[in-house]
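Here's the structure, in structure tokens; my notes come after.
A single protein chain has been removed from this complex, and every other one stays in its place.
First chain written, first letter: the chains are A, B and C, and each begins at residue 1.
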């Protein structure tokens, strides 16, 4: 019998992210939501994943409940394999040891370029200013596969980002290599609160792969300011599972400071 | 009443070296004899000198008796302020923190260029091959004042070294800077088993400053394959003091493996 | 694009002439350290973030002394960029991560403070270059991004492969602030846990002010050289500053004061900023008075108790 699940858009993005990674891989974890994704995936799906934080924590295994804000603190860098510093952390990624990277974004464009610096106006005189790269630029440059997590809002999917904070495929096929970025790297998936995108192997354009159960591809696409490519077969993403939600709500973020968000429902 | 002292040429070089340095300075110590110089000077003259070893020991205070051969071992890196690695050691010197450096040499020329790589033939096909730079090139490039310790033998003082392993003033005034080496660095003194040389401030040529008591400047110069400049007043160097010899023979190198050498005498 | 740069030979000459290699007693108050070693117009760099081992008591002292026209290099600047800007001290910021709160974002939009983008990796690499005495270091990031075009980073073809490689210029700050777990009176210092670029910043900066939770005997350092983060001869002043990272956390010593941090996050306009500065900085003479009158022993005890994870921090 079909059962309706209730969850937040954030919970859905986290659950999707956690299902993406392979076991036995390394994961360069950005600040905030990617940290929660890493914890959930490791608890539930891929125990043998080593995380890396840009502050120099290699292989951290955060304590639960998750403590927000302080990526460099004892809770989040708990039981690391190694504590180093930032220049070493980026040596791990630059030399090819980081398989996946995960980043949030303000804006993303069809080539997976990320803006997290400003919106409106110019760089010198922006209308709204945000945190900027942090280590995002390095993560998106060095990791073999970068995953972007972004809320599914129209204004976030633009034909061209106002500022490339972290590089996607830039202007298309070959552009990363031409710019000097490491070969065969680039955006791998874009996880949104409604759908999952990949990138076309040939054209490097963002491609709709899957949508949340109960949503149509058209609904997903009409909210975007550019029209993505659409996979021949768009698959269905099941909503957060009971295990995912229980872990998130009971063990990882019981105060719901991070997993709160817009309410959504779907059929389990 | 004058008293005759007996000592070896090595003891004399070590004693001279130990009298050169100022208190409250840093000292990048090369392998072998410079280590003994550093120990003697610190015990006797300049307690507040911090040594640096290229293997990453910052501020080591060697145990006595001195243990030959293993600069990186627990005896020689004892009671360091900090244990790091080689790239960090050379960061200390490159950023300007090392006042003195001290190196041995096979050959030296009028501009204080050091050869410790080969003698005779060509680089590809040498007649005799030696250890080469080790970290000597970095020491001579980075330290503010480099001191060369070399036995006073004619074949060692040549008009032009066969191979510049560690840079002196190269071809003369301005040549170091033109090559890109840090400004205001270069050879400071050449300590030999008979004399002490400096470098002319204007021409950068090696200049005889002092000779061992009982030896004349002419005797010193006639053994060299080039004619050094001679200071207006050549001063006298007193032979090793009782304290110097006692420390060397009783505390630092009682088995006399390092301080052995050619016998010399002088009036104390 | 404007960037801070010093010829490596000038920096070296400063190190030769102005940095003492002698181990003498460098203990002083934050007031003395900041008035002696921080000048208007200086470039300041500091290790870690507002929430983790940041030199918050030194930052507050800079504000108290009303330093002007500062340029700060900050990897994770959450609150100090806002406070320093709101107090009229900082006019330029190299980032990093310009986190959060509306105040600093609005100040950038209003043109009250200029922000230069180097990214965390780029800034850490610039400081490493400064520490290694080279004018630049190469990297294979920044490339293709707009951070490159709004910075003074340059692209050259690598002479070995022909690949375009990005070069970032060395950064040699005027002053580095480092808040540490332990220091001795000479300046030897230990940090436990990760750091961003503590040794790099100490080597690269003209002046280094260490503030320490605890003062230990100099001999401790020579007994355990693998644990020394900074040797004394890089350091100019040592300030004994228990709770110096407050309201942030000092790993394994005390936790974040979330309530105080929320107050900081809530600052949205100049009125609120002025009120915060008055209450927490201008109206108290120093860090000790701040702790007594604005934090209190009960709160400190509670934050100490919360720091229950100590494994590995030694």
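What we mean here is this: a residue touches a chain if its C-beta (ideal position, glycine included) is under 8 Å from a C-beta of that chain, and two chains touch if they have at least 3 such contacts.
Keep in mind the model is a prediction, meaning the values are calculated, not measured.
Chemist: Using the touch definition up top, pick the residue from C:13, C:109, C:167 or C:215 that touches the left-out chain.
Modeler: Residue touching the absent chain, from the options given: C:167.
Chemist: Specify the residue from the set C:40, C:69, C:224 or C:302 that touches the hidden chain.
Modeler: Of these options, the touching residue for the absent chain is C:224.
Chemist: Among B:47, B:69, B:159 or B:254, which residue is in touch with the absent chain?
Modeler: In the full complex, the listed residue that touches the missing chain is B:69.
Chemist: Have a look at B:3, B:125 or B:202 and name the one touching the chain we're not showing.
Modeler: The one listed residue touching the chain not shown is B:125.
Chemist: Pick out the residues on chain C that sit against the missing chain.
Modeler: Output for chain C: 5, 7-8, 132-140, 154, 156, 158-161, 163, 165, 167, 169-170, 192-193, 223-227, 311-312.
Chemist: Spell out, residue by residue, where the missing chain touches chain A.
Modeler: Against the left-out chain, chain A lists 23-26, 48-50, 57-59, 61, 77, 79-83, 88, 90-97, 99, 142, 144, 182-184.
Chemist: If the missing chain were put back, which residues of chain B would it touch?
Modeler: 31, 53-57, 63, 69-75, 77-80, 83-87, 90, 94, 117, 121, 123, 125-138, 141-142, 163-167, 170, 175-176, 178-182
We take it that only the chains that are shown with their structure count from here on.
Chemist: Whose C-alpha centre lies nearest the centre of all protein C-alpha atoms?
Modeler: Of all chains shown, the one whose C-alpha centroid lies nearest the global centroid is C.
Chemist: Among the chains here, which has the CA centroid at the largest distance from chain A's centroid?
Modeler: B
Chemist: Report the pair of chains linked by the most C-beta pairs in contact.
Modeler: Chain pair with the maximum contact count: A-C.
Chemist: Any idea how many Å lie between the Cα centroids of chain B and chain C?
Modeler: That gives a centre separation of 40 Å.
Chemist: Distance between chain A and chain C based on Cα centroids, please, to the nearest Å.
Modeler: 29
Chemist: Which residues belonging to chain A are in contact with no fewer than two other chains?
Modeler: none
Chemist: Where in chain C do residues touch two or more other chains at once?
Modeler: Chain C, residues with two or more chain partners: not present.
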